[in-house]
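Only one protein chain is missing; all other protein chains are in place.
Then we have subunit A:
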Amino acid sequence: MLLEVRDLHVEFRTRDGVAKAVNGVSYGVDAGETLAVLGESGSGKSVTAQTIMGILDTPPGKVTGGQILFEGRDLLTLKEEERRKVRGAGMAMIFQDALSSLNPVLTVGDQLGEMFTVHRGMSRKDARAKAVELMDRVRIPGARERVRQYPHQFSGGMRQRIMIAMAIALEPRLVIADEPTTALDVTVQAQVMDLLAELRREYRMGLILITHDLGVVADVADRIAVMYAGRIVETAPVHDIYKAPAHPYTRGLLDSIPRLDQKGRQLYAIKGLPPSLTRIPPGCAFHPRCPMARDVCRTDVPPLYEVTDAPSERGSACHFWRECLHG
């Protein structure tokens, strides 16, 4: 396994108390595999990714437990200097907002070239040539001329391609994409997602795709992990989860998407609001919003049960996953 997150816990000290952003998350990604992490805002999906990358703000953030094994080494025990070497060459991240992630006062050529001067000790001239090559690789037309331009001279889709180019520059084994297409229009979104999927195949990278959009996930991911209130509530191969969800939250999300065959009718809506991370409900965090909740849900935190009825490897953190799967 390329990356394995084991029982990760992350907290934030805030004025309202301790916000438990990540509460025992475990997941893994193989080389060449795409894992989609799905969740609403505040579910802990981005914090987990930042912790893996080692770019979590500490303080206020604090890792209080767990392991992050990357090619067998626990990243959390490494010194900052060693982690920096892992970042870029070993793993890279693509952010949602390309405009604010790029430096506005440096040309894109300088920013792409920096990857090679810093990590590979290349001369500026060689780095520039590499930058052009990279821009070609993510199919930015007229790379030779545009390498001298600044981020604001590029359109949203092109900027996101530059972010992707930067991420794949050192051919990392793992790429984490945090809502890579959320800020883009649908026609451009489709281009960027396809590009990402093709590059992943070409380089056999592991890809963690963080998103709130069930549709985007369906097209590109192999496996999916659904997060709620800092926990993984369900994990399964993509197609199985859409066919038969084994957790009421996943089921609620799927049912609340407007679909062709249900037009005009009322949408199913999950009642209530996601919980505050400073006051996560006892027992199953989803129980106040769950249509299937019973007494045991209010007291006992459900572990990630193995879904044994399914032909593939699946897990569900619901006491009544069997009912959910078949009902």
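Everything that follows uses one rule, which is that contacts are C-beta pairs under 8 Å (C-beta built on N, C-alpha and C of every residue); 3 or more make two chains touch, one makes a residue touch a chain; residues count from 1.
Here is the rule we use: contacts and distances are computed from a predicted model.
Chemist: One chain isn't displayed here; going by UniProt, is it "Carbon-phosphorus lyase complex subunit PhnJ", "Universal stress protein", "Putative HMP/thiamine permease protein YkoE" or "Dipeptide ABC transporter ATP-binding protein"?
Modeler: "Dipeptide ABC transporter ATP-binding protein"
Chemist: For the chain left off this view, which of A:74, A:171 or A:202 is in contact with it?
Modeler: A:202
Chemist: Using the touch definition from the top, which of A:7, A:82, A:171 or A:185 touches the missing chain?
Modeler: Of all options in A:7, A:82, A:171 or A:185, contact with the hidden chain holds for A:185.
Chemist: Taking the full complex into account, find the residue in A:6, A:212 or A:322 that is in contact with the omitted chain.
Modeler: Residue touching the chain left out of view: A:212.
Chemist: Out of A:85, A:124, A:139 or A:298, point to the residue that touches the absent chain in the complete complex.
Modeler: Touches the omitted chain: A:139.
Chemist: Contacts of subunit A with the missing chain: which residues?
Modeler: 40-41, 138-141, 155-158, 185-191, 193-195, 198-199, 201-202, 212-216, 218-219, 242-243, 252-254, 256-260, 262-264, 266-274
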